[in-house]
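My questions will all concern the structure given below.
One protein chain is absent from this view; the other protein chains keep their places.
Per-chain numbering from 1; labels A, B and C assigned in written order.
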Amino acid sequence: MDLSLNDEQQLLADSVARFFAKTYTVERRRALVASELGYARENWKQFAELGWLGIGIPEDLGGIGGGPVETMIVMEGIGRHLVAEPYLASAVIGGALLSRGGNGAADLLVDLAAGNLTLALAHGEPKSRFDLAHVETRAAREGNGFKLTGHKAVVQHAPSADRLIVSARTSGNVATADGITLFLLPAKTPGMTLAPYRTVDGLRAADVKLDGVVVGADQVLGPVDGGHALVESAVEKAIVALSAEAVGAMEALLALTKEYLKTRKQFGVPIGSFQVLQHRLVDMFMALELARSTAETASRALSDPDPRYRARAAAAAKVQAGRAGRLVAQEAVQLHGGMGMTDELAVGHYFKRLMAIDVCFGNADWHQRRFADLA
Amino acid sequence: MDLSLNDEQQLLADSVARFFAKTYTVERRRALVASELGYARENWKQFAELGWLGIGIPEDLGGIGGGPVETMIVMEGIGRHLVAEPYLASAVIGGALLSRGGNGAADLLVDLAAGNLTLALAHGEPKSRFDLAHVETRAAREGNGFKLTGHKAVVQHAPSADRLIVSARTSGNVATADGITLFLLPAKTPGMTLAPYRTVDGLRAADVKLDGVVVGADQVLGPVDGGHALVESAVEKAIVALSAEAVGAMEALLALTKEYLKTRKQFGVPIGSFQVLQHRLVDMFMALELARSTAETASRALSDPDPRYRARAAAAAKVQAGRAGRLVAQEAVQLHGGMGMTDELAVGHYFKRLMAIDVCFGNADWHQRRFADLA
Amino acid sequence: MRMKLDAAHSRFRDEVRQFLDTGVPLDLRDKCEAGKRPSKDDHVRWQRVLYEKGWMAPGWPVEHGGTGWTPLQRVIFDTELGATPAPPVIAFGVTMVAPVIIAFGSDAQKKKYLPRILKSEDWWCQGYSESEAGSDLASLKTRAMADGDHYIVNGSKTWTTYAQYADMMFFLVRTGGDGKKQDGISFLLMDMHQPGVTVHPIITMDGGDEINSVFFDNVRVPKANLIGEEGKGWTYAKYLLAHERTNIARVGLSTRLLAKLKRIAAEEQMKGRPLLDDPAFRARIAAVEIDLLALESAVVRAVSGDKTGKPPGPESSMLKIKGSLIQQDLTELLTEAVGAYALPYQPEWFEPGWNGEPVGPDYALGLASTYINWRKVSIYGGSNEIQRNIIAKQILGF
Partner (left out) sequence: MRMKLDAAHSRFRDEVRQFLDTGVPLDLRDKCEAGKRPSKDDHVRWQRVLYEKGWMAPGWPVEHGGTGWTPLQRVIFDTELGATPAPPVIAFGVTMVAPVIIAFGSDAQKKKYLPRILKSEDWWCQGYSESEAGSDLASLKTRAMADGDHYIVNGSKTWTTYAQYADMMFFLVRTGGDGKKQDGISFLLMDMHQPGVTVHPIITMDGGDEINSVFFDNVRVPKANLIGEEGKGWTYAKYLLAHERTNIARVGLSTRLLAKLKRIAAEEQMKGRPLLDDPAFRARIAAVEIDLLALESAVVRAVSGDKTGKPPGPESSMLKIKGSLIQQDLTELLTEAVGAYALPYQPEWFEPGWNGEPVGPDYALGLASTYINWRKVSIYGGSNEIQRNIIAKQILGF
């Protein structure tokens, strides 16, 4: 049992490192997130060419057939460089949902892998608070199709997505897992309006309002009433991927902070000569390494047949990522002093992304409780 | 509003400091707790002569009529010197219960203040877990009196007490506040058996079994079915007193640890020259000072007419004492290294007493929850 | 929960509360309740209300416009003021430079500056930090060369809060060279509206622009603007730092944040019940509330016996550390309380006059910005690491 990367994975890791080192500086990132789109279409095309968008997609559907470890490798790189492209939303979550979405959806995987389709999952609602079973949006039967009414909250990367995957209740009560159905809606669907905005980490999201949106039966993704399982499985992959992203971001922060402590002088010496600050960095290092180990275990667990093992490992990884991410980010700012508070340094940008990672799909407290309840 | 001590209180504090400095060294304490009784009767007589046993008892009943601040002063001294005499059990808790126990009980206050009576409260039970309303022990009507059957757990200072104050259920369900009655039982009551033992802190306790103990109506303390309010009020005083004791113990530990850091040399320098250890001591200092402030606020709050304010302040003090006590004790041992682990040094004895203080009448988690629920 | 006071101070607190409840102009109160940023004019308007009431400068000697309150009364006032949704009183004039002017300034300086500070006619800023010096304040490099009855100042300052609004700056500057680095530092006052003074905003990671770098290019400062003696600036700076720490615990602000947290947690739902009823979240709120009670007790304890108003000692470092940690806990819990709505970032919403539609519940707006911005409180005014050094040295004797 060798947990080090195999040759193909090492090649992937090298290509990830090389590509982002070339394309992503703090300055380039700043320009990207300030742009209309919020990321670079050229980068996205490159992602496709490098095969990253096809990870997890079978080869006969245009993918490269990799698995969670490959996703982890890409996500760590994304974390390390604060990458703004919608990889998580489209390739990880979108890919997972399309893969289980039935025949029509499978065709779209080819587009996804080729970089011709971006996706966003519109599932969370103003009152759902991370509870995947809480869906108030209604899909009423209308002829052969449905009519969707509701409000989807903080849909990440929605403003740039070509299609939205929208969940709505076809039966059941507000908070039951049964009775949720997924629908695939083009961005410009009549009756669907997006209120786009930036999120604290510089990325994009939107609240999505559905005001009697008429959809055909062919727009259903996966089984009617059976959407919860699809979302749960996709979110499981998403939180593991986010944990890997957090690891990359923490790694970058640790390196920046170490460098700062070694070069910044006060009282005539590098501040890194103060034992107190060294030990604080040691605690950051330990938090990072333990979060890394958990993210790796969770990534490998995603291939495990036992759903409880998968779910607990994923929850554990998210808890570690959330807590370690906050600790590392807060300490990195503190150890940088006033400079850490500025927009100029990269430190604050990592801080904000790590905060957002903790919030996405449930924070550390939330997943700690799930971990306990899944016992 | 002057929170410093008034002249009488300062005199009391001086006499406490003087008396314990004279009577309590680590070695003397070691011998005391190893003795048959577990403490010194001479000391107890002195407590009486110094008026400490009469704090909180009206002057016409042999007391000195002091209040919670005076209790706090004595308890801090007790904590500072790891005093083994049953001051909390007899003077604080026993005194509080007798004061509200009606006419017959009031006479006993004279004995208590004079040092001729020691008491122990037998209330907690194997399954009660700090819940003061949880009483399974039954008091069945029997003629004019009652017949008591049940099991009281970890009754502190019971082995040396002249009388036990035993709670039992005269009506209501296992966990209702109503229906609890207090009884005053001489130590040698037929049908009552004590299984005495030491507790981790070197003090004494016993589990008390009541096997059809027949008591007269004149042994009822306070109103029938109304014992819960008495116990609640006495325990409120007890947890504030324990918080003050914790402050004294932490003070002693801080002083010992500071001294150790300044004198113990390693790598050619006093270990206190390492900034990391200095900052750890600073955190101990802060925990102590914040616990001290809370204990003082809670002591003064005991005189407040608002029961919710009293209860919340007391709970807050116990939470601070429990958490700060663990932190300070654990860090004191850690900073003493191997020496801190030995029975020879006083450090470990303070460690154990602070642990016991956290457990007594509900630990930090318990009172934090109460604090929240009392909002 | 708040600590209870004795009858006399309770009455005083009630009096203060009563005024603050009704004294804040309604539009300002609404703005601050909503977490919006007050404008310069808002600050000044509110400070003039306090001035009219005679409460602008409680800590000053009565002859200059102070209230004659005891230290505990001042703590009570500061706490209630902090708990009030109103623009914060800008400290640079009234509680920072003024005590220095009162203690060490000339009569002319007192006469000139104190009334204007009292009436908020000058907005002051502070020129202490320099980018190279950091926590090692005394290694500052900005220099003032004598030139007749003026100094010519060259160099720069940084982390200067509200320099963009400021009419005046007090600053530390090197007027002598040799000896210990603390020697040769002087304390000067500068008119910000003059050639050679350039203010550059520093954008902070929350997107704010309230701090600045200030550059001096041959700026002429009259020698009449020297406080006390040349070369004694370090002494005055230390005096100021001691005074600055009076309200360092910020119990009032934390009280307000705590109340907001409970309000939001009662509103937010978790699995169909109020988040406030979730035992885990409830425990975290209780933990910080208990810490806050401890802090308030420590603050009151520190001043209750003091009738002299002596500047607080090194124990104020503890209040600063604990106060900052509590504020940071609260701002963090607030973002956690609102779930995914912690993420939208709509800075425009905080600007005066913006009328767009906010995303999510009103109360969620700006919570993330505050959380991010509030990381500063354990850094500025002497970082928590520096405060721990002070305690280790001055209290524990290392």
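In the analysis below, contacts are C-beta pairs under 8 Å (C-beta built on N, C-alpha and C of every residue); 3 or more make two chains touch, one makes a residue touch a chain.
The shown structure was predicted, so the numbers you read here are calculated from the model rather than taken from an experiment.
Asks: Touch partners of the unshown chain, restricted to the chains that are shown, please.
Replies: A, B, C
Asks: Which one touches the absent chain: B:L3, B:L148, B:V328 or B:A356?
Replies: Once the missing chain is taken into account, the touching residue is B:A356.
Asks: Out of A:I55, A:A168, A:A316 or A:C360, which touches the unshown chain?
Replies: The missing chain is touched by A:A316.
Asks: Looking beyond the chains shown, say which of A:T149, A:Q266 or A:S293 touches the absent one.
Replies: Here the residue in touch with the unshown chain is A:S293.
Asks: Considering the whole complex, which of A:R28, A:K127 or A:H279 touches the chain not shown?
Replies: Answer from the full complex: A:H279 touches the omitted chain.
Asks: If the hidden chain were put back, which residues of chain C would touch it?
Replies: Touch with the absent chain occurs at residues 278-280, 283.
Asks: Tell me, which residues in chain B touch the chain that this view leaves out?
Replies: 124, 126-127, 129-131, 134, 153-154, 175, 195, 197-201, 205, 207, 264, 266-267, 274, 276-277, 326, 330, 333-334, 337-338, 340-344, 347-349, 351-352, 355-356, 359-360, 363, 365, 369
Asks: What does the interface between chain A and the hidden chain look like in terms of residue numbers?
Replies: With respect to the unshown chain, the touching residues of chain A are 1-4, 258, 261-262, 272-273, 275, 278-279, 281-282, 285-286, 289-291, 293-294, 296-297, 301, 304, 309, 312-313, 316, 319-320, 365, 368-369, 371-372, 375.
Basically, only the chains that are shown with their structure count from here on.
Asks: Could you pull out the chain whose C-alpha mean position is farthest off from that of chain C?
Replies: Of all chains, B has its centre farthest from that of chain C.
Asks: If you average the CA atoms of chain A and of chain B, how far apart do the two points sit, in angstrom?
Replies: Between these chains, centre-to-centre, one finds 53 Å.
Asks: Please tell me the distance, in whole Å, between the geometric centres of chain A and chain C computed from their C-alpha atoms.
Replies: For chain A versus chain C, the centre distance works out to 38 Å.
Asks: Taking each chain's centre as the mean position of its Cα atoms, how many Å separate chain B from chain C?
Replies: Measuring from centre to centre gives 42 Å for this pair.
Asks: Specify, in ascending order, the residues of chain B that touch 2 or more different other chains.
Replies: Within chain B, residues 275, 279 contact more than one other chain.
Asks: Of all residues in chain C, which are in touch with two or more distinct other chains?
Replies: Touching at least two other chains: 385, 388.
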